[in-house]
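The complex is shown incomplete by one protein chain, all other protein chains being positioned as in the whole.
The chains carry the letters A and B, assigned in the order they are written, with residues numbered from 1 in each.
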Amino acid sequence: MSTTSMDHQHADHGHHHPPAGLKRWLYTTNHKDIGTLYLLFALTMFFIGGLMAMVIRAELFQPGLQLVQPEFFNQMTTVHGLIMVFGAVMPAFTGLANWLIPMMIGAPDMALPRMNNWSFWILPFAFAILLMSLFMEGGGPGFGWTFYAPLSTKYSGDSTALFVFSVHIMGISSIMGAINVIVTIFNLRAPGMNWMKMPLFVWTWLITAFLLIAVMPVLAGTVTMVLTDKYFGTSFFDAAGGGDPVLFQHIFWFFGHPEVYIMILPAFGIVSSIVPTFSRKPLFGYASMVYATSSIALLSFLVWAHHMFTTGMPVFAELFFMYCTMLIAVPTGVKVFNWVATMWRGAMTFEVPMMFAIAFIVLFTIGGLSGLMLAITPADFQYHDTYFVVAHFHYVLVTGAIFSIIAAAYYWLPKWTGHMYDERLGQWHFWCSLISVNLLFFPMHFVGLAGMPRRIPDYALQFADFNALISIGGFAFGLSQLLFVWVLVKCIKGGTPATDQVWEGAEGLEWQLSSPPPYHSFTTPPDVK
Amino acid sequence: MTVLNHQPLVRKLILITALMFGFGYALVPLYDVFCDLTGLNGKTSNMAASADKAITDMKRQVTIEFLAKPDPKMPWLFQPQTRQIQVHPGEIKLVYYEAKNPTQALMVAQAVPSVSPGQAALYFNKMECFCFQRQTLKAGEKLLMPLQFYVDPALPEQFSTITLSYTLYDVTQHSPVAQVAAVYPTGK
Partner (left out) sequence: MVKTMFSRCSLLTLLCVDSANAAEMPLNMTKGVTEISQQVYDLHMTIFYICCGIGLVVFGAMFWSIVHHRKAKGVQPAQFHESTKVELLWTAIPVVILVLMAIPATKTLIAMEDTTKSDVTILVTGSQWKWHYKYLEYPVEYYSLLATPKKQIQNKLAKNQNYLLEVDRPLVIPTGKKVRFLMTSDDVIHSWWVPAFAVKKDANPGFINEAWTQVNEPGTYRGQCAELCGKDHGFMPIVVVAKTPDDFNSWIQAEGDRLAKLKAAEQELLSLQMTMTEAMTLGEKVYLGHCAACHQPTGTGLPGVFPALKGSKMATLAEEKANHINIVLNGKAGTAMQAFGKQLSLQEIAAVISYERNAWDNNTGDLIQAAEIQAAKSGRKE
C-alpha cells in the first residue's frame, strides 16, 4: 500500500516519511492509513461473515439436516450477524469516515489521531476473541445476534463471557471513533466551511456519531447485565429473582433500533455524493436532506418496541410504536424523492459507482417498503420472526448499506490510489451482484409469508424449492464478491492514471487534491468559496 | 472556524457517553416504575395494599381465575384451592394456595405472580400474599398459603376476567435459612 505515501512531496510539508512495513500500519495516526486499515478489515470480516452465511445456505439448501447440527447452525447465524453488523458494515463506514471527512472539510487529519489508532487496533483483537469462542468446548454463542435473555443468561455456555468481552471492546472502538468524528467536524472545518456547506456525507456521519455515543453505552450496559445475571447472581431478566425477560428486549432494542440507523445514515450520505456527480446536477433539497436525516435520527429513539409486538404489550403501547414507526417513513421517503429529483433532468452517465447507487435507491426502497408493512402491528403478528423480516433487513443492509459501501469504494478508489479501476470488471461485478442478490433475498419475502420461521436449520417440505433457489443465489452472490477483490487488487497495483477531478460532475474539497492525495493533505486550510 | 483545543468538547462527549451508560442501567428501575403506573407487564406490587379503596360495588361482578405453575425443576406440589371465583369490585376476599414439599430436605420457595390482562394488575390489590416473602417448608411439610385481596372498584369496564398466575421457584440456594420464617399456620 505505498500509493498514498511518498510519491507526491510538496514544498509546504517537509514532514517525516512514514515508516515502512508493519510498523507503519501498527503505529499510524494518519487518517488515510487508518481509513485503509478499517476498510481492509471490514472486507476481510465481510468474507468471514459471508462464509458463515454460506454454511447456513448450504444447510438450508435442502430439507433435512445434512451438514451441521442445530447447535452449530445457531452459532453460525449468531456469529454471522455479529460479524456483519459490528465487523463489516460499521468498520467500513468508519473507514470511509476516516478517509473522507478530513478531506471533505479541509482538515489535515482527524482531531484525535492517536485515539484513532487505538479505535482501529482493538477491533481485530475483539473479533479474534469472538471467533475463537467458536472453538470452545460447548461451542460459540448460539442465541442470535440479539442474545435475548434468558436463553443468553441461564441457558448458554461459557462462550457468553467471551461474547460479552468482545462486544465491550467493539463498543469502545465505536464510541472512540464517534467522539473523534464529532470533534473533527466541530473543530477542524476550514474557514468558510459553514454547517450548511458541508457535504451530506459529513452531515450524515455527524448525526451517526451522535447516535453512536447515545446508544453504544446502552449496549454496554445490556451486555454487562447479561454477564452479571449469568455469573454474579443478579436477576435483571430472571422472573424468579423479581426480574423480567421482556426488560432485556426493551433495553436491547433501545440500542438496537438506533443501531440500524447508524448502519444506514452514512449510506445515505454516500448516495447523496454519488448521484449528483453522475447526474451533473446539484443535490436536490440539500437543507431538507439535513433535516430529514436529523428527524430520522430523533425518531429512531421512539420506535424500539416495534421489534417486540408479540411480547404481550398493552394495546396503547403497540399503537404508539406503530404510529411512530410509520412516521419514520416520511423523512425517509423525502430522501428518496430528493435523489430521484436530483437525477431528474440531469445528464446522467452510468459508471459503476452510479450503477450501485441507483441499485441502492431502488432496492433500499423495497426494503423500506417491507419495513412499512412490518410496522403495521396486526400484520406484523404474521410477519414477526419469519423470513419476511430476514428479507426486509437484508434488503436494507445488503442492497442498502453494503451496496453503498461498494459504490463508495468504486467512487473514491481513483482518488485514493491514483488509478482508475477496471470499468468492465466493475460492470461484471455489478451485474453479477445485482442478479444474485435479488435471487438470494427476494424469494425470502415469499417463504416468510408462506410461514417459514427464522433461525431454523430445517424446514417443512413446502419451503424446499424456494430455499434451494435462495441458496443458489447466496453462493452466486458470494462468488461475485471475488470479482470485487480482483477489481480492488488490480486498481491498487495500477491502472489508467486518475486526474484530480476524476469524475466530470464531482464537487467537493477532496477533488481539489491530487489523486492520490499527499500523505498529509490540507496542512494549510484551503479557501472555501 | 478551525478550533485547536479539543479538550472541552471531548470532555463533554465522554460525559454524555457515561451518562448514557448510566441511563441504560436507569432503564431497569424506570421500567419497574412504568409498569407500576401502567400495569405494563402484569406485575403486581410487592407491598401490601391498604383497604382504603375497598368499597364494594354490588352492581358488578368480576371473575378471578387462579393458576399455579411450579417451575418444573421445582418438585413441590403447588395448586390453588379454588380455580375460579366471582367477586364484586371492592369486596375483600381470602383464598388459599396449597403447597407441599415432597422431598427429604428443607427447601425455600419464592412465588412470582403474573396478572393477565396486564393492565388489570393495577387494579388487583393484595392485602396479604404469600408471594411477599419466601416460603420455607421442611421435608414432607404441607402449607396452606393465604392470599387476601380486593379488586379496585375503579377497574375499567372492559375487564370482566382477571387471571392471576403464580410461578413457584426454588430459591433454597439463595436463602440463609435461619433468616426466613414461615409465618403462616401450617395446614394438614
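For this structure, a couple of remarks:
We adopt the following convention: a contact is a pair of C-beta atoms (placed from the backbone, for glycine too) under 8 Å apart; a residue touches a chain by one contact, two chains touch by 3 or more.
What you see is a predicted model; the values in this text were computed from it and never measured.
Looking at the complex as a whole, the chain kept out of the display touches A, B. The residue from B:V112, B:C129 or B:L147 that touches the chain not shown here is B:V112.
Check A:I456, A:L513 or A:V528 against the missing chain and you find that the one touching it is A:I456. Within the whole complex, the absent chain has one touching residue among A:G106, A:G142, A:G171 or A:G418, and that is A:G142. Seen from chain A, the chain kept out of the figure touches residues 63-66, 69-71, 74, 136-139, 142-144, 148, 150-151, 154-155, 157-158, 238-240, 244-246, 279-288, 310-312, 314-315, 318-319, 322-323, 326-327, 329-330, 333-334, 336-338, 340-350, 358, 361-362, 365-366, 369-370, 372-373, 376-379, 381-382, 384-386, 431-432, 435-436, 439, 446-447, 449-451, 453-466, 468-469, 472-473, 476, 480, 505.
Looking at chain B, the residues touching the absent chain are 41-42, 65, 67, 69, 71-75, 83, 101-104, 112, 114-117, 139-140, 158-161, 163, 165, 167, 169-170.
The rule we apply is simple: only the chains that are shown with their structure count from here on.
Centres computed as Cα averages put chain A at a distance of 42 Å from chain B.
Chain A contributes residues 107, 111-112, 175, 178-179, 182-183, 186-194, 213-222, 225, 233, 236, 239-240, 242, 244, 246-247, 250-251, 254-255, 312-314, 317, 525 to its touches with chain B in the complex.
Residues of chain B that touch chain A in their complex: 1-4, 6, 9-10, 13-14, 16-18, 20-21, 23-25, 27-28, 31, 38-43, 46, 71, 110, 112, 117-119, 167, 169, 171, 174.
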